[in-house]
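This report concerns only the one structure given below.
Only a single protein chain was left out; the remaining protein chains are all shown in position.
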């Protein structure tokens, strides 16, 4: 069974360790915050200028001067701080953020990522994604394994304009958890009920399968 | 009559215009603050992190957390701000400071300045002087025209390690006010009672004398 | 104290001309200089280049200038919230330069700081790096980016005083401080212009030296782009 977006987020949440500063991209990554274990200390950074981001405000408490990178109204937890965009990217570029989780339209087997532009069709811009992927030591991509037409989004080479080269370390898709290693996708875990064969068929890039591939824990 | 240090400062104070942000170096330049006209608005910047510097504190009011670049205890005027060293040099390097007044050991006829090192003898360091002279559009040097041995400090070429090249615009010495123009010292004013001949004799660099040279107003 | 106060937004915008380059603070619709934008619309200044992280929405923020086709070129990092923008861009009416958000912030700060160029890893190996010098530092490739050059910067702050000192609030801070002093003339509008001496000098985010004109703004709409809330339990 292919994972729902929530389940992808749930699985990624297990990668978030105690003491991590984490930047969450728009979309599935934003959901990760809901599934981080309660017994660890984590702080969320939003590149528009807040560290220590909390949940959405209660109805009526929303403040136009307090939003996240997705322009959603948010709250700040005790110990939070506000800062300007330059200092925010000092955190990112300076590798003070421990983990970056973001979405992708394509990922290649050498860790290239494309997520900001479809020539002639869609150009939203890269936002902070290029800074994040060029700087972060630990990048996890949350994505669908295939597009609506069933074509793989895990490729030998990206076909879309790149956001960054050689930077993605791990991909969690609706079908699998993979590590990028020596120019290949190394299969680590399968979604419950999804076979290795299914994953193989959905992956255009080089897929390395070593030994038994366990099912993901998305409890 | 050769000017006293106070008189040099007094003459330079006339160069300080309404609306100027001014950085004063250690020594004679610091004295300039005492002679700025009362009817103009000026703010003094000290590169260790204060804008809107005021006079020395009253006895007993001194605060070790409030000093100027000369490490002297100071005060802050209403409208003052404190900031870090990087932002302080953003003001300087970014040419937001309108006027820089500093001392010199030597100045050359093309506007080079030396004021931080005497090889083998004295090395105090350049502090902020290199940033100031490389950045400021308007630099006035306050200095003695000759050294204790009577040798000129206004030279064809500096003999000491440089602080900056081609940057000094104006020199106010104990003998004269000079502008640096096309690789020469252009004599603008004489100290009261000092003759053009005296100044000529005390100046090793090329000195341009055009027409009558008036006496300085140091009232 | 050097007084930077001007009477109103009209005076603050004196000297604005067609074909100039503007910097505008704000992230999304948060912390945007609403009064200055309204004045740019009123003056109908044309052919301008805008450096701003976003391009507003169809009927607010820079979207108001886009509607009236006042903008020749946008330099932004993300423009996904504006249909008219997308239309003008895809049709070729509007020139667009998309750059990484951190590079945008740093190019503003570089202009403010007199740093003409710096190396950043952001964008290496992508379209953004085309035509730019690249160099390896610490085993990683970086590209050389230059400071912006702009004629006017439009800043929105929370509080300010006549000396031009500014304090920002929450995430409405964003690019505003980095753009102060990065253009030839910096115009700051504030929600509250307070008497000189009432701001704690320790808490000033931007010292007045970076601001040429300051005025008390009026009637801030502060529109929320994505209202997301929790139910009270």
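Here the chain labels run A, B and C in written order, and each chain numbers its own residues starting at 1.
Everything below uses one rule, namely that a contact is a pair of C-beta atoms (placed from the backbone, for glycine too) under 8 Å apart; a residue touches a chain by one contact, two chains touch by 3 or more.
The shown structure was predicted, so the numbers you read here are calculated from the model rather than taken from an experiment.
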Touched by the hidden chain, restricted to displayed chains: A, B, C
Full-complex contact with the absent chain, from B:18, B:84 or B:181: B:84
Options A:45, A:68, A:146 or A:166, residue touching the unrepresented chain: A:45
Residues from chain C at the interface with the omitted partner, ascending: 106, 110, 113-121, 135, 137-138, 142, 146, 167-170, 201-203
Chain A residues touching the omitted chain (full complex): 19, 21, 41-43, 45, 50-52, 76-83, 86-87, 89-97, 135
Absent-chain interface as seen on chain B, which is shown: 46-50, 55-74, 76, 82-86, 88-89, 92-93, 112, 116-117, 120, 123-131, 134-135, 161-166
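The working rule: only the chains that are shown with their structure count from here on.
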Chains touching both chain B and chain C, listed by label: none
Reference chain A; chain at largest CA-centroid distance: B
Chain closest to the middle [Cα centroid of all protein chains]: C
Centroid distance [mean C-alpha coordinates] between chain C and chain B, Å: 36
Approximate Å spacing (C-alpha centroids) for the pair chain A, chain C: 28
Chain C residues counted as touching two or more neighbouring chains: 109
Where chain B touches two or more other chains, by residue: none
